[in-house]
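For this depiction, one protein chain was excluded, whereas all remaining protein chains were kept in their positions.
Think of it as A and B in the order they're written, each chain with its own count starting at 1.
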Amino acid sequence: MLRKFFLIGMILLLALTMSTALAQDTTLRYFTFSADPDHLEDLDQIVAAFEEANPGITVEVEHAPFADYFTLLQADVVSGDAPDVFELNYENFVTYAANDTLLDISSYVSADAPYYPRALEAFQYEGAQMALPESFSTVLLFYNADLFDQAGLDYPTDEWTWDDAMTAAQAIRALGSDTWGIFSPVQFWEFYKKAAQNGECQFFNEDMTESTINSEACVQTLDTMMSFINEDVMPSTEELSGVGDSDLFLSGKLGMYVSGIWMFSAFADAPFNWDVQIEPMINQHAHHFFANGVAVSSTTENPEAAAAWAQFLTSSETAASVRLASNWELPALDEPSYFESYLSQTPPANRTAVFQALESPVVPPVIERQAEMQDGVNALITQVADGTLTSQDALDQAKDLIDSLIQ
Amino acid sequence: MRVMVAGDTGWQKWKWVLFFIVPSLAGLLIFILIPILTSVWLSFQDWNLLSPPEFIGLANFQELVNDASFWQALQYTLGYILLYLPAAFVLGLGLALLLNQKLRGVVIVRTATFLPVVASWVVVSLIWKWIFNPQYGLINYGLSLLGISGPAWLFDANTALYALVITSVWKDLGYVAVLYLGGLQSISPIYYEASQIDGASAWQRLWFITLPLLTPTMFFIVIILLINSFQVFDQFWLMPMRDSAADRQVEAIVTAVVKNAFSYNRMGYASAMSMVLFALIFIVTFVQLRLQNRWVHYESE
Partner (left out) sequence: MRVSSTRTLPQVETEGTQQRHAERRFLRLLAYATMIALVLIMILPFGWMLSTSLKTQQYILRTPPELIPNPLSFESYTQLAERIDMGRTFFNSVFVAVVGTAGQLLVSSMAAYAFARMRWRGRNAIFLLYLATMMVPSVVLVLPQFIIIRLFGWANTYQALIVPGLFNAFGTFLLRQSFLSLPRDFEEAAFIDGANHFTIFWRIILPLSLPALATLTILSFMGSWNAYLWPLFVARNQAVQTLPVALGVLQAGPRALTEWNLVMAGAGISVLPILIVYLFAQKWFVQSVVSNGLKG
């Protein structure tokens, strides 16, 4: 009787000690989110090319979906086991750099690496190169060419202002009660970009001690954004009623849509003709510059190898061509020849708009308590969109919030 | 008088007690108690996970007292409990009594009611967000047939709570019923046989036999439901419609904890919040434990 019990206990114990522990090795660990889930094989291609060119170094890839990535990365850093090389998006870069988790790789980067200067700058901290720009994406104006034809309008040009957009939107809206003119969401990310288009609205004062988000220029910017809802050419959250904005565009019921270039493949099979154009301006052009970077951990045991991998991944021709061939974001490189194949794909036809947008890049305002600022300001701005707060009130409250976060 | 057995006292007894309890207790200590104590320690620190923690005494708790969003989260959590718990408790019992019968097809019903329990909240929230959609959803469509104009459900901060409770009860009903069934099946049929001889009706059987003998299970369920619903998370995280008033305002305590811990990198503050939550749950449970002598009937004592 007791024997049976011990037998079961032993079996359990045996089962527990079964393990598939990884062999301890001194190769490089690379942690990524952007390869997840569609581009793991593409990444393997790049890894293989690197390993061939650098015998003696092996790269082990770990990956996680974006939503969980930073939690896992932090857990690794906390438990003293950070990956040798890992990805960071721009918003999180400052926090990691400020907390001594990144290695200064200024000395490892070759001077003739073909990065976009602005992109390289974005990943510097206190004058030192703390990460290398891996890829970038931006936001453009998508438009439904068929609806424009129906309304007898000319397609958007690269000199449009938001007034031009309003005119077009009103014409398209008049086509039917379930057809909308434009969608440019009223939220945090759009706001800081429109603020840059305004040119006079700044989030902070010169020495970052106070927020100036409630200035007159900023209130004007927010009002411009709201005008589209107020003129009934853009659906409010309740009018959208849970339908995703990209779904609305895909259903052919939206004339213009401000969205990211990552949607190119999603819209490829849309049952209507569409194209892109750079965004209209307020006083000047400004476009989102979303960037991912690759950093080396400050606790790595193989800084040279790690930096070599980081550079290869971000700037080698192999890496660039693999990325472009598989629509896996755009390398942040100043090499027009690499992009020929990308530019010749359609839709959309006007892919040069992507690079035009790069000429007026705007990065998000970043502070240490980034997520709290984003959430808080976004909550206030969406209240304006819902009509429960005036622009002035919302931005006044935003100023108080940001001030409390930066002290 | 309780029968005394050789080896029932002193070291002999303790040998047995240890034998039975040490595996569980040791594991609890290592994998749960130590992490809890770590969390307690963290609640007095300021820690952004990337740099070493910094001792700040009671500052987190002071901030918590003045944090309007925390009090709002507490309000919503309590509101959720007040609506959800009685519904789950009573309806779960009704379902269990039904499923305990020898009726044809009861296995199908049992499995069907367990299906929502087994599905992940990710999927369930997607489905019910559509059902509650003010314009396209089933519920408002049904209401419109009755001439009622349905509310904005998951867009509106007030009605969102009701949508969350309804979805939660739908999902957990099978779970509560399973817990009840375990208890129902433990009631010896002897009692029922005897009552039949005495000519008792179904209602009398329920009231005088089933319920009293079910009280240990009911006590267990009340405690579990309380502990779980104070820590409600998934539905509050997943269901309010993005960028709506509900999304901005409707929060539970644990969603606030997760946000602070993993999005805002404020591990110390999140730990402090968890400590307050723990204290709340502990007090409520302790009260229940004290009260159990009044209504719970254990056969063995």
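Quick note on the criterion: contacts are C-beta pairs under 8 Å (C-beta built on N, C-alpha and C of every residue); 3 or more make two chains touch, one makes a residue touch a chain.
It should be emphasised that the depicted structure is a prediction, and the values quoted were computed from it without experimental measurement.
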Per the touch definition above, residue among B:F55, B:Y136, B:W207 or B:W295 touching the missing chain: B:Y136
Residue among A:V233, A:L250 or A:A320 touching the omitted chain: A:L250
Hidden partner chain, residues of chain A it touches: 1-2, 5, 8-9, 12, 15-22, 33, 36-37, 62-68, 72, 75, 78-81, 137, 243-244, 246-247, 250-251, 260, 262-263, 266, 269, 290
Footprint left on chain B by the chain that the document does not show: 2-3, 5, 7, 13-14, 16-17, 19-21, 23-25, 27-28, 30-36, 38-39, 42, 95, 98, 100-101, 103, 105-120, 122-124, 126-128, 130-131, 135-136, 170, 174-175, 178-179, 181-190, 193-194, 197, 199, 201-202, 213, 216-217, 219-220, 223-224, 227, 230-231, 233, 254, 257-258, 261-262, 267, 270-271, 274, 277-278, 281-282, 285-286, 289, 298-301
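The definition used in the following text is that only the chains that are shown with their structure count from here on.
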Whole-Å separation of chain centres (CA-atom averages), chain A against chain B: 38
For the chain A and chain B complex, residues of the former touching the latter: 70-71, 74, 77-78, 95-96, 99-101, 185, 187, 237-238, 241-242, 369, 371-372, 375, 378-379, 382-383, 385-386, 388
Residues on chain B engaged by chain A in the complex (per definition of touch): 48-51, 129-130, 133-136, 152, 155, 241, 243-245, 248, 259, 262-265
